[in-house]
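Everything on this sheet refers to the single structure shown next.
Every protein chain except one is present and positioned as in the full complex.
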Amino acid sequence: MIALRNGGSARRSICMAAIGLSIVSTAAWAESSRVTVIRADRLYLGNGKIVSPGVLVIRDGRIAEIGVDTKTPDGATIIEIADTTVTPGLIDANAAVEASDLLAPDRRMHPRTWHDFFTPGHHHTATPDCCGSTCPRSMQHVSGTRCMACGFPEANTENAFAVGTKPRVSLAEQSSEVIPDTLVLDTTNLRSPDFDRLLRGGVTTVFVSSDSAAVIGARGAIVRTGGPVDRRVVRAADAVKATMGTDPSWRGGGNRPPVRRFVSFRNRRPTTRMGVTWVFRKAFHDTLRHRDGVETYGADPVSDSAIAVLDKLLRGRIPLRIQARTQHDITTALRLTAEFGLSFTLEEATEAYRCIDLLEAAEVPVVFGPIYVRARGDRRFSSEVEQSRLHTFKTLLESDLMTALTANELREEDGLARQAMYAMRFGLTRAQVLPAVTSVPAKIIGVADSIGTLEWGKRADVVIWQGEPFDTTSRALVVLIEGEIVLDRRAG
Amino acid sequence: MFGRTRFGGNGNDISGLWSSERSVERLIPKRLIPTENSVDCSTSITPRRTGRRWLVRSTAAGAIGCHRYGVAKRRAVLATVLLTCGVTVSSAVGAPPAKVALTGGRIIPVVGDEIATGTVLIEYGKITAVGTNVEIPYDAMEVDVSGKVVFPGMIDPHSARALDVPNENLPVTPFLDVYDAIDPSRLYLEDALRDGITAIHVIVANNCVIGGLSRVVHPIGLTPDEMTIAAPTALKISVTPKRGFDRMTQIAKLRETFLELDDYLDKLAEEKYEESLEEKDEKIDVGPEEAIKRGHELIEPTDYDDQHRNLVKLTRGDMSSFIYCRSAGDVGHAVRIAKDNGFFDRSVFVLGHASYKAVGEVKASGRPVVLDAQLVHRERDPLTGKLSETFVPKVFADAGVMFALQPNPNASLAERYLNYQASRCVRNGVSRQTALESITINPAKMLDLGDRLGSIEVGKVANVLVLTGDPLDFNTWVDEVYINGIRAYRRDDDVRLKQLLGDEPPEVAEEGDEAKGSEQEDVERPGKNDKAESPGKSHSPGDAADDKSDEKPAENAPGGDEEGGSVAP
Partner (left out) sequence: MMRGHIEKLKRPKIETSTYRNDCAYGLRLFDFSIFRRLVVVALLIGVGIGEVAAADTTVLVADRYVAPDGTIKSDILIVVANGRISRIVPEEPEGVDAKPGVVDHYPGAVVCPGLIDVRSAVGAYGSNQEEAFAIDPGASAIELVDRNHPVFRAAAVAGITSVLLMPGDGNLISGAAAVVKTVVVDGKGARRDSRTSSSRTSRSRSSGRRGVPGVVRDDGPLVFSLGQSPLRFDRAPTSRGGAVAMLRESLRKAKDGVGHQRLVDFVGGRLDGLVVCDEAMDVDAAVNLFGGMNLSLTLVFTGAASDVSAGLSDVFRATATGPYDYTMSPNALSHAAALAKSGNLVALVARAPGGAPDGLRVTAALAARYGLDASLARSAMTFSAARAVGVADRIGSIEQGKDADFVIFSDDPLRLDARVLAVYVDGVRVYSRELEETP
């Protein structure tokens, strides 16, 4: 394997095997197929190899050839930009996608949850010139008059610009703590501009994970970030996400003990970590008893449809992901899964640096991120993030664990690429970081056979970066999904 | 080679004393006072080496506030220590600093051409030579910075984060001075130093009509006095409505303030004239208009009251102003009000990101601008529904307007670095030179300090950074910071940073046994000391030091009991 490097003759190396294969196989392709040829100074294949300078031939949405000086077929679309690098499309294995267009009129004009109601900054923060509002009557907005269409001035247009923070309304169903029968896809707005932002950051495929408000949450979805809306869903119902720690207690409205409160389903577990563990354990116990024909019983019964999913989970037919941040929660997750013989992927893993040995022993894949020192968004209110370290990702990557990097809800200008940039600042090389945002997440979410690296026959999800990827001054110029250009910033 | 013996002995190389204890960290940079003979000011009061650190800690407690850290029974000791220290400090201020030569580095002077390999000579706090062939005096400390980049200290052109509260509730408060609110213990200052910001323009925030006097400080020093580079710098004015005001009220309030100033001056003049007549035992012999006219000449600078003193300076052009305009429509008002009242020529516009639409007016006014920390303006077209994103600095760069960038403390990790903000500009098509100027010389010029700060030129104050690489590369770290020619920060000694980066265990190796025991005890009791010790949330270099995260751990801090125990010999 040849390490990625910025300069030197090593990068002129060639991925021989792939090319050899491709030359033989491409003869079989029909002449009428759609061909795109990308010429770049560097091809980072995502598996540790580089071709420099390189040519990438895409035929019918698949990678057909990778070479140094491949002949250009007739009628091919040629993309050739000076000083560019080609990488596989980045994969975010734990993306939180905004449920709806935050620039749209605020759907929280009628607060429907207490969480909405008490969220700071919700009331009267709009400015009289609420430019940027998509309210159909925005031109009629007058200070002091309530807009009938969008609720102005209550609608929080100021916050609408806070791109990259998690929506403050919980996306997880809150009528129960065990909701593996719901789908994240149903709460995901495939038309959300957040997908465009992901695309601008070079991310072509995301695993959208469930909100952390439920102990056993919804099933995530694997979604492409570009292309026609009806073709974006790769897998509608994928891994179930469970959450350890304090999030299930307070996110999405907040559970509370039934003292002097009106009767509500929120008077329920969990309000502590004990409660979380209890709910988790009971759900799987109920499932096991259900197999013996014993109906679910006791407090917080698990619905039949949930049990059907949990049963598959126990049989290993559905993957499990667990969000745990603190060392304590990570060990709890390890303990609970060991009880039921489950294997899982760890999400967040803020304090993983403290229990690398345990994780290594359990061979848990980790989707780490985002890298932060002071958390933003909803994490800010969590007590679980105080011990975050900038070196955690480096520690994970240098361990035996399969580690992917995610930007989660952070978009900013370049999202996941910026996370990779952080990783490099905090002690890693580009060659180390690139797989953590391409091939490794592909393996973790189970799509490595079709994407994640630039190899013959794989889907042509490709990013063309200006200069080197993850440089401060570079950005994704062109993004292709299945060989089709979905983002083109060549014009500027 | 940059050894303790050369540079201040065991005490003066302050960055060697980083620790996880917040009070110490805050204190140490402030103890860095330029001294002629490189003798640490506190060595004279250090009775024992092992006890020294605790002495320092207690001093910090005293400086920051006894209600937080101090313990009553230690007050007397602290007071003595403070007094001694203070005396030494004041005697040290103004004393010529040492000579330092930074050799072998790539010099990016911002003003002037880059020097691939050169030397920067610092003598007595000033840069005295820059170039390839610099003769290094025999008594200068030579620091080899080969492979590194020497860059002028960056300047934060507009920040309220060194204040405990960013704004007064009253709308018109020209009598306020940030001097009274600067909190030298704020974590922000430490972060600023670590991020390479050597000058901060501390100014009240935007929620005002007329704010108060600002000042330029460097991020080290025990008191605002020690920190101050220049003061008063400017008066803060906001054209954008203060919270609770609408635009009409805001503008009316501004207009009213200046009209009232005229009335006040007339009245004062009349009184002065009458007084002068009374002194002479004469009776008023002229009409009121003439009396006012004559009275104006009699007014002494000391006659103005607090409410009006600074406004008079402003309107007479003796003081510059920073005028906040959040939206494009505010710019026109700002220009008009400034011109009407005579302070236009020394005004700087502080713009919100939406104000880029008024770039034409800004350009026509010829005044420099401080841009919003949020560099991208997002807007949805109400008709087509299309979302557009405008990179604001590019607009101003294209128009040729002089601008300065602010760090964005509310954004995630990267944007709080000024040099990262500049590199974003380059990514979005602004020239490299313009981007570099916008974080160094441009803010210096806006603060009327262009002749002292903002570049590496002979004669300028030696606020110099040693970077590991190009300032616009995100993988670059600030290795060393020199303020007034004295090294104020060294990354190798930044223990907290090392903790975050995993280079060093959380416990700090202590020289003294007593101290060591105490430290470990703290670490082992997370319940008690967790927050105060935690570098994660509240002590990080990424911390924006907002009020909450800054204040909360302090309340939990255990106070000086155990610490004080170490002070006793």
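By letter and in written order, the chains are A and B; residue numbering begins at 1 in each of them.
The working rule: a residue touches a chain if its C-beta (ideal position, glycine included) is under 8 Å from a C-beta of that chain, and two chains touch if they have at least 3 such contacts.
Here the structure is a predicted model, which means the values were calculated and not measured.
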item: Which residue of A:79, A:183 or A:302 touches the chain not shown here; value: A:183
item: Full-complex contact with the absent chain, from A:172, A:333, A:390 or A:407; value: A:172
item: For chain A, the residues touching the chain missing from this view; value: 99-100, 104, 107, 112-114, 134, 136-137, 139-140, 149, 170-176, 179, 181-184, 186-192, 218, 229-230, 252-253, 262, 264-266, 305
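In this text, only the chains that are shown with their structure count from here on.
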item: Separation of mean Cα positions, chain B and chain A [Å, integer]; value: 38
item: Contacting residues of chain B [partner chain A, same complex]; value: 246-247, 327, 329, 354, 374, 376, 378-380, 382, 385, 387, 410-415, 420, 423-424, 426-427, 429, 472-475, 477, 499-503, 530-531, 534, 536-538, 540-544, 549
item: Chain B-touching residues of chain A, taken from the complex the two chains share; value: 103, 127-129, 131-134, 138-139, 143, 161, 163-164, 193, 196, 353, 370-376, 385-392, 394-395, 410, 412-413, 418, 421-422, 424-427, 471-475, 492
